[in-house]
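Left out: one protein chain. Kept in place: all the others.
Entry: chain A
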Amino acid sequence: MTATLTEPPIATKPTSAPVRERRGRGGATRALWVLPPLVLAAGFFLYPLALVVKQSFVDKNENVGLDVWRDVLNSPSFGDALWNTVKIAVLSTLGCLVVGFFLALVLSFVPFPGSRAVSRIVDTVLAFPSFLIALAFTFLYGTAGVVNAAADKLGLGEPLVGFLYSPWCVVLAEITFYTPFVMRPLLAAFALVPRERLDVAASLGAGPLRVIRQVLLPEAWPALAAGGSLTLLLTLNEFGIVLFIGAKDVTTLPMLVHAKGAVTFDYPGACVVAVVEVALSLTLYTVYRFVFSRTGAGRAGLVA
């Protein structure tokens, strides 16, 4: 009894020398692994970002202050660009969610010849640069595009399709390009839903819409939210499609950065817009992480 009481508790036992040595070696190895990516991140991302932030507070006369921010934030062009950016991103994301959900549903549960090929094509689209879609739209729906040329041959008169230079064309192009970003996680989620679950739901008297609403959608929600959030982030920052479409009066934040930086050479103004764009993206990403950690999607491996 006495011996037990006088013996030091296990938790406070001093760590033996070999264990300490091993831990020391392990820590050094970890540091060696962590250091290169940290250096790369600092050199290629954090430092340029810091420069952009710094530049946004320095006006053309090298005076440091909030004047540039005040000028940019009060300008009508910034307000329009912000509104256009949010409007196009939200509409595109909603479109992607609707179209992506429907296509993923068909590909997963309505087998047809060639469905695997379509699935592969979806994967391929993910690797394309976005401006390709804008270019394709120009060939298809431009004044001298395929659709209007065919309409002209059929004697339908005036250009049949004239929406190429409207904001709606930007939205349509973004839906076309970003829908696979919603479909991919959805296809993965649907692949995990046993077919029997849908069959049994139907046998219990549920029609197709009820099965989709009450059985499939709850299971697809994390994937839908993940794909939708990613699409919203990407469409907020989309530049190639907007530039190539060249829609009239459609200036988004990335376009404004480009205009200020490369056309009017207003670098401080470009930096302010860029910082706003980054802040917008980071805020959205934070909300996305927060929502997912609360809904449990993170535990399902849908949030990195």
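The rule is simple: contacts are C-beta pairs under 8 Å (C-beta built on N, C-alpha and C of every residue); 3 or more make two chains touch, one makes a residue touch a chain; residues count from 1.
Following the convention adopted for this analysis, contacts and distances are computed from a predicted model.
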What name does the UniProt record list for the absent chain among "Sarcosine oxidase subunit alpha family protein", "ABC-type quaternary amine transporter", "Two-component system response regulator BtsR" or "von Willebrand factor"? "ABC-type quaternary amine transporter"
From the list A:L91, A:A201, A:L233 or A:L253, pick the residue that touches the absent chain. A:A201
Residues from chain A at the interface with the omitted partner, ascending: 194, 196-197, 199-207, 210, 214-215, 218-219
